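What you see is part of a larger complex, with each chain still in position.
Naming follows writing order (A, B and C), and every chain is counted from residue 1.
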Amino acid sequence: MTRPLRLGMVGGGEGAYIGNIHRLAARLDGHWQIVAGAFDADPERGRAFALSQGIDPARAYGTWQELVEAEGAREDRVDAVAICTPNFTHYPIAKGLIEAGFDVICEKPLTATLEDAVALEALARDSGRFVGVTYTYSGYPMVHEARVRIAQGKLGAVRTVQVEYPLEWMSKPIEQDGNAQAAWRTDPVRNGRGGSIGDIGTHAYHLAGFVTGLTLESLTADLATFVPGRALDDNAHVMMRYQGGARGLLWSSQVAIGNSNGVRLRVFGDKGALQWFQEQPNELIWTPLDGRVQIIKRGADDLSEDAKARSRTPPGHPEGYLEAFANLYAGFAEAIRARTEGRQPGIVGQNLPLAKDGLKGVAFVEAVVDSHQAENQPWIKPIEV
Amino acid sequence: MTRPLRLGMVGGGEGAYIGNIHRLAARLDGHWQIVAGAFDADPERGRAFALSQGIDPARAYGTWQELVEAEGAREDRVDAVAICTPNFTHYPIAKGLIEAGFDVICEKPLTATLEDAVALEALARDSGRFVGVTYTYSGYPMVHEARVRIAQGKLGAVRTVQVEYPLEWMSKPIEQDGNAQAAWRTDPVRNGRGGSIGDIGTHAYHLAGFVTGLTLESLTADLATFVPGRALDDNAHVMMRYQGGARGLLWSSQVAIGNSNGVRLRVFGDKGALQWFQEQPNELIWTPLDGRVQIIKRGADDLSEDAKARSRTPPGHPEGYLEAFANLYAGFAEAIRARTEGRQPGIVGQNLPLAKDGLKGVAFVEAVVDSHQAENQPWIKPIEV
Amino acid sequence: MTRPLRLGMVGGGEGAYIGNIHRLAARLDGHWQIVAGAFDADPERGRAFALSQGIDPARAYGTWQELVEAEGAREDRVDAVAICTPNFTHYPIAKGLIEAGFDVICEKPLTATLEDAVALEALARDSGRFVGVTYTYSGYPMVHEARVRIAQGKLGAVRTVQVEYPLEWMSKPIEQDGNAQAAWRTDPVRNGRGGSIGDIGTHAYHLAGFVTGLTLESLTADLATFVPGRALDDNAHVMMRYQGGARGLLWSSQVAIGNSNGVRLRVFGDKGALQWFQEQPNELIWTPLDGRVQIIKRGADDLSEDAKARSRTPPGHPEGYLEAFANLYAGFAEAIRARTEGRQPGIVGQNLPLAKDGLKGVAFVEAVVDSHQAENQPWIKPIEV
């Protein structure tokens, strides 16, 4: 085992949501050690939190700028920094980190505006820095299994893709009740133009493209804001056309009572169909044309190498969200090590969500909002990425 | 028990699909006796089939015109006639029957063209004849339970409706292989302009409106034909806006491998959400805002009278498709008897799908196809019904 | 179509449970017409109920003895009589009917005592009369599919059978609250010695034997009575050994909160396993050794003829409890017609539950109660049938 990589973190302080997930995921396989952080918008709180996490006080920073400066000066500087802050800060922070020579793990959506996303993706490309984007659902082994099976032609030509991401937690105006996560998510400045579509629609859009390998050609969208006083959409319907003729239907919602985290993907080809539901992630439902519905279980012997490499336990011993997230972290570690060692990354270091995928997501959101806002919702082509 | 009503039938001969379902459904509760029929496009086959069904040879007709004439002359003439023929024949047959004074039970879609639908609905209205339309899914007790709960305000204001009807049986060009049911369904003349949207999208559309009580305001649609050589859509995506602001998403498909008869309805309000899946029709999934997902079981003590009146067995003793169909037949019998007896119909004779609902369905299909065919799929308002 | 058979009924009057199911089931396929009955323990109520069902007043009998006498004297006498009364009356009524030359359809358990069961089975055998027993669950098409697959060797040698029948409706002492069905079921005289084991354990026991073809060798049992004041078991655990070495585990309960009608059968062989759950009866879960879990759907093309012959609708169009019951009635009609016509019965007239199966069930209950009551619950061999 080579030495664990050193991870720094921006955001993810006390009471924050996703930062803690990053820490759990980074730790699981032993590829990463969390050694530094600017964990909070409030420098004081951020430093205190760092100490509570067992971080060396010298590396408990008040701001990401401090982190950039101080880590840049260390021999044992962090190998990469995870950005776990609200959307509108991703760009400046990522830019600062990349320009200082750090590899970056950035939360989705890549940025709050298309302009920023274009700039960041270009910067990533030009700098040669690693920029991974945590599209969580692409970390699930059975999502990789689905991807591989489609790539192998087991479904034949894909005809239609139904993808949805319904959530219930914002069914009431909780942003007016002091919920921190909801507050910035309903603020166009901090979140970006797309409400549910930007927050979770991007996950659904990435998942569909990741699994099918299809490229979006155009879309038309209908956004709605159901919770009174909310400035952004909390429900989005999108019809999509992919290059080559496949169709897609995407639904994202923050007001879908009964749905905790209902990411669901269904892909129908001319030779078979696949279905995956995030709340039962260890199963892939597969039906060959003229055949029976079958359950492909994570951990089974006949899975692809791609799925196996992302699995830790035998069938029936459920893995979940943290393991999927850990697969991304394992992949990021592998990609970074491979680059350092001048070799091709192994299987978990392949098919990772990168800056380009992040940009595609932001371009998608932009097209959705444009389509909705234009008179009579015309079909829109997202910018080419 | 009053005497069973006498039922005649047009279509539903040897090898036909839905006619047999009508017979089973009509028999189940003892409200109907099947005593006459013109069962086949081929008069000879039709008469032979009638005999095989134990029909009096004098009432085994070669054509529906014969049936109209001969039954019209009998004392014990049929009380109603069920039309179980391909779409394009519904209008002339129904017209002939109504003009001869018969009550009619007509298969969906009401007609193959909007023109015919408008005319038939007007005729039904003017004639005072009963014209029921067999939107099967509105026969299910738990669909009524959903309808009642929404009408009672248990969901609050409806926000979004996701309805889908995926089927797999036409995933291959079986219409070129001698499949009778697929043959006329893929022929614009015999089927009408809407392929999957006309055949099954109408069911989904009716179901959503029936349960929510919402009126469609406008829609935009994307049709696709995936099976080579097919003249009509076999996959349809529709975004809908209802009066009052609710949104809807509708998907119908004849090429969705793995789906036997996957009618699924989800309704999200601001106080709760309901989900119903036709392949597990005895359950309604209900989640109150801030509450737990719960299973409402058919037959349970706390159901609405509307659901109870359409239920024959206790919870856990599954009822299915035939029982739902039988509920329509029980309802049609009740409506006809109530009219005859000059009284209000009892509960099963209420909330039945009638000619007007049939017309709405055809208007929906028309708007979907218009939207799809127009440049850049604009939002379309269906004609007012 | 040959003429419908004429059915008479004993029991199943106003407010009774299973009698109504018999009537629905008998009607569904048109094989039977209900033309006579002694529907109630109270002659007056019985006659009134008969009229409410549209029965000819001349055939609305006050007692089963009247029915025997009057029907015996008619040219158009009933072809068979269904006995839908509490257990302890089955024997005298069935005896009376058989001796008068009627075919009989008898509810389970066949009788309330082993003595009666032995006598009735012998009488059935000697008289040549048809005696069908309504073990409902053997009417389900997918239960036949399971039976055929095992008979074909698809599971290899059966190793273990897990069968259960949990119900919740008697979780409270409802028999003390005027519930008619619970009242006689908790009375050893009217019900027999076995509480839950006699009422529903017999179903489970029959189902396991019916599907596997295995013969019980011995058993040991533990009965419990949880509801205070109840005279019979309301929960039963049974360990079974079948001839040839297979093992079985049987659980019946009337106090299993959350279970509406949870009949579940799992069979494990050395080449594969099957699972069937009555509340989702259209599916059979099949797993071959070293293979994937698969869903075999009722109505699918590759089912056995036995399953197809008992199916009326395509996959995805759920059939349920009434259809299963109707399959028994279709089978009884076929068996009776075949005997009359001197031919072998067609497929639905085969593999029917008969008096012998009824006797086996009563012998099982006897052995269970004996095992439980004996010191230290020894393993017991039921009498040979």
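One rule holds in what follows: a contact is a pair of C-beta atoms (placed from the backbone, for glycine too) under 8 Å apart; a residue touches a chain by one contact, two chains touch by 3 or more.
Just so you know, these numbers come straight off a predicted model, no measurement behind them.
J.: Start from the 3 shown copies and tell me what the total comes to for the whole assembly.
T.: My count for the entire complex in this file is 4 copies.
The rule we apply is simple: only the chains that are shown with their structure count from here on.
J.: Compare the CA centroid of subunit B with every other chain's and tell me the farthest one.
T.: So the chain farthest away from subunit B turns out to be A.
J.: Under the over-half criterion for shared residue numbers, do copies subunit B and subunit C use the same patch or different patches to meet?
T.: Interface between subunit B and subunit C is built from largely the same residues.
J.: Using just the Cα atoms, superpose subunit A onto subunit C and tell me the rotation angle to the nearest 5°.
T.: Angle of rotation between the two copies: 180 degrees.
J.: Go ahead and note the Å separation of the Cα centroids belonging to subunit A and subunit B.
T.: So the centroids are 43 Å from each other.
J.: Just how far, in Å, is the C-alpha centre of subunit C from the one of subunit B?
T.: 35
J.: Hey, what residues on subunit C touch two or more of the other chains?
T.: 297
J.: Could you please specify the touching residues of subunit C with respect to subunit B in the complex?
T.: That would be residues 1, 3-4, 17, 20-21, 23-24, 27-30, 52-54, 167, 169, 259-262, 278-282, 297, 299, 312-323 of subunit C.
J.: In their shared complex, at which residues does subunit A touch subunit B?
T.: For this pair, the touching residues of subunit A are 159-160, 162, 164, 168, 171-172, 220, 222, 224, 226, 235, 237, 239, 241, 245, 247, 249, 251, 253, 255-258, 266, 268-270, 272-273, 275, 285, 287-289, 293, 376-379.
J.: Can you list the subunit C residues touching subunit A in their complex?
T.: 292-297, 300
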